[in-house]
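Supplied in structure tokens, the structure appears directly below.
Omission of a single protein chain aside, the complex is shown with its protein chains in their original locations.
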Amino acid sequence: MVGRLPEALLPAVPGGPGAPAAGAAPPARRRRRPALTPGIVIPAAMLALIVGACFLWPLVYPVPPPVGGSILDASMPPFSPGHILGTDPVGNDILSRILYGGRVSIEVALAVSLIGLLVGGVLGTVAAYRGGMVDTVIMRVLDVLIAFPALVLAVAIAEGLGPSEMHVIWALSFFSIPAFARIARAGTLRLHGQTFMLAARLSGTRTWRILRRHVTPNIMPQLVTFALLGAGVVIILEGALSFLGLGIPAPAPSWGNMIALGQGTLSAQPALVLIPSLFLLATVLSLNLLGDALRKRWSVR
Amino acid sequence: MAAEAGPAPAGRAVLGSPGLRLSGRRLLAAIPVLWGVTFLTFVLMNLLPGNAAQELLGANATPADVRALELKLHLNEPFWTRYWHWLSGVLHGDLGASLTSGQPVTSILAQRLPVSFELMIYAFCLSVLLAVPVAAAAAHRPGGWADRLSMMVSMAGLSIAPYVLALLLIFIFAVRLQVLPAIGFVPLGQSVVGNIKSLTLPALAIGLPLACFYTRLLRADMVEQMQGEDYVVTARAKGVAPWQVLIRHAMRNSMFGFLTVLGLNLGTLIGALVIIEPIFALPGIGQVLLQSIHDRDIVVVEAVVLVFALIVVLANLLTDLLYALLDPRIRYGRPAA
Partner (left out) sequence: MRFWSKTTKSARLGVSAGLLALALAATACGSSGGTSASSGASATPHAGGSLTVLEDSGYEGAWPAGLDPATNTSGAADQSYMDSIYGQLFELGSHGKIIPDMATGYAFSNGGKTVTIHIRPGMKFTDGTPFNAQAVVWNIQRDLKSPCTCKPTWPVSSVTAQGTDTVVINLKMVFAPIISSFIDSTANWIASPTALKKMGEKQFALTPVGAGPFIVVSDTLSSVLVLKRNPNYWQKGRPYLDKLTFKSVGGDEAAYEALLAGEAQVYENMSTPALLKQAAQHFTVVNQLSTSPYDLQLNTAIPPFNNIKAREAIYYATDIQPIVSHIFDNLYPLTQSFTAPGGICYQPKVPGYRTYDLAKAKALVKQLGGLTVNLGTINILVAKETTQALQTEWAKAGIKTTISSYDLGPLIQQFTGKKWQAMVQTAGAYDPAAGVGVGFRFSSLSPFSGVHDPRLDSLLNQASGTLDMSTRCKLYDQAAAYISQQAYGPFYFSFAPANIAAKGVIGPGLTSPLSSVVVTPNVPWEDVSNSGGSTG
């Protein structure tokens, strides 16, 4: 199983239990903590507010449409009547674009992170656990994906299939899967040498049980941290694709492509970049604060 | 599952079998990876609509013109023939000539790669040098002012698109403060100081967001270490100062995860180059890659992809070697449990 390369030569798990000191620590000795601390509630609330606003506000309270604005309303400043955040150079209401754009960006970030987490996580864990041929094949394929320049693929997809939200998700997932797989694999390998793992296997526990009961909780913290941080990066990456003409096609908004579009007139109209960037900052911030708080709560010890 | 080798004499530690065997094995394993990358690229480029002859001659070319150029560029041959043609060329050390300009690929690379390399390395160093101390300061006292401050700043840094950051940096440092150049590249040969100055803003534009990312990751790892580990409690009980524990142990262990992530990010650096280089008017490889894809210049695209795949593979190899260096257990091998 795990005999191909000496375990000692493989990357160790980042952080988490499984210290270099002697012996291993058995997992699952949870300390009783209050279920909801302010550290969890506040970022969760902020997140809920943002996500809720993007998906629900237009349904409940009428906002002008994000596209098809009249040119006569172009470039109105914030706090203009009917346009609390102002309008863009073609007359579209900026708040509306933020809300609808937020939907797209959040969807993309969520989809790419989940796909990466699930597919990549499983691939990496299985590869590390099974070892041997399975591990080699999976890792080599993932290596190819990691070494492959994202740009070529993005252009290929955009020019061959046409830019769209789905294609953006595919293109970005293509590169998030190997990332998660590597981290999951590294984490699983680190655990492999632990005494408790050996004990579990010797006692005849089934593989899936082991993976679920012992491996997953131990590697989840790193994966989740990475996913939360990655979510913000994904949104920026989508914007970079838009910058090159490969992302969500205009005039449909996304935070990423609003920033990419706005950078062309940064000196003249900085608000076009500033406003979506602030929303992005708020989302990324609350995601990460929440992640930190959750990990603290779940931390095994 | 455990390593077969017992503890090796200290002198032969890294140079001994495991390290060398590892490198050898990894290099061998790299070959199918490199092949896979170039093959995949070839497939993708061929799937794209149009070809180099059409792009060069434009829409008004008569079919006869296009056919003639296709013949000249060997574009009419079947897929496998062309792939083999390219591959055998590469195996003989000939990377071919650009379909668009006729320039030998090696001279294009020689002219452009060094600029991009320098930029990548500079950005990389900046990101690591910024991330490690800041993460350490933050992890030292979780919830303290250093932690909170670094949290706000790194979140902000993560949320700024690199191309926006680039423009902001130019505005602050080149336009207002006038301490660094806005555009242009000064070759090393011409002036070392000028060279570093001309790359500082671009490197910051790429490196700062990365540094924020790494800071957050590292800090999380280190805090886990400090809070969760037996050895930490033991060390503190023995009277070891918290800083020492942090540096000697927590950071060391966090390095593994850190290195994994560093290796992963190399591929995305190329994408950053494509956007950042034109903003600073740097004559690097990023713009060449993008233009070549648009021109369907397969020869140039393949060469650039190959070079970068090679870098990623080598970087990952280096990472693995560094693991060996960092973890004595890896170096010496663990005794069977």
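Read from first to last, the chains carry the letters A and B; within each, the first residue is number 1.
Everything that follows uses one rule, which is that contacts are C-beta pairs under 8 Å (C-beta built on N, C-alpha and C of every residue); 3 or more make two chains touch, one makes a residue touch a chain.
Here the structure is a predicted model, which is why all the values come from computation and not from measurement.
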From A:G91, A:P149, A:G187 or A:G230, residue that would touch the chain that is not displayed: A:G91
Full-complex contact with the absent chain, from B:L44, B:L69 or B:V299: B:L69
Per the touch definition above, residue among B:T100, B:T215 or B:N316 touching the missing chain: B:T100
Residue ranges of subunit A at the interface with the undisplayed chain: 67-72, 74-75, 89-91, 159, 245, 249-251, 261, 263-269
Missing-chain contacts mapped onto subunit B: 49-50, 55-61, 65, 68-69, 98, 100-103, 111, 166-167, 170-171, 174-175, 178, 181-184, 275, 277-283, 287-288, 291, 294-295
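Rule of thumb we're sticking to: only the chains that are shown with their structure count from here on.
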Averaged-CA centre spacing for the pair subunit B and subunit A, given as whole angstrom: 20
Residue ranges of subunit A in contact with subunit B within the complex: 1-3, 5-17, 19-21, 25, 136, 140-141, 143-144, 146-156, 159-160, 175, 178-179, 182-183, 186, 192-193, 195, 198, 221-222, 225-226, 229, 232-233, 236-237, 239-240, 243-244, 256, 259-260, 263, 266-267, 273, 277, 280-281, 284-285, 288-289, 292, 295, 299-301
Contact set on subunit B toward subunit A in their complex: 1-5, 18, 22, 25, 29-30, 32-34, 36-37, 40-41, 44-45, 47-49, 151-152, 155-156, 158-164, 167-168, 171, 209, 213, 216-217, 220-222, 224-225, 227-231, 234, 249, 253-254, 256-261, 263-264, 267-268, 270-272, 274-275, 289-290, 293-294, 301, 304-305, 308-309, 312-313, 316, 319-320, 323-324, 327, 329-334, 337
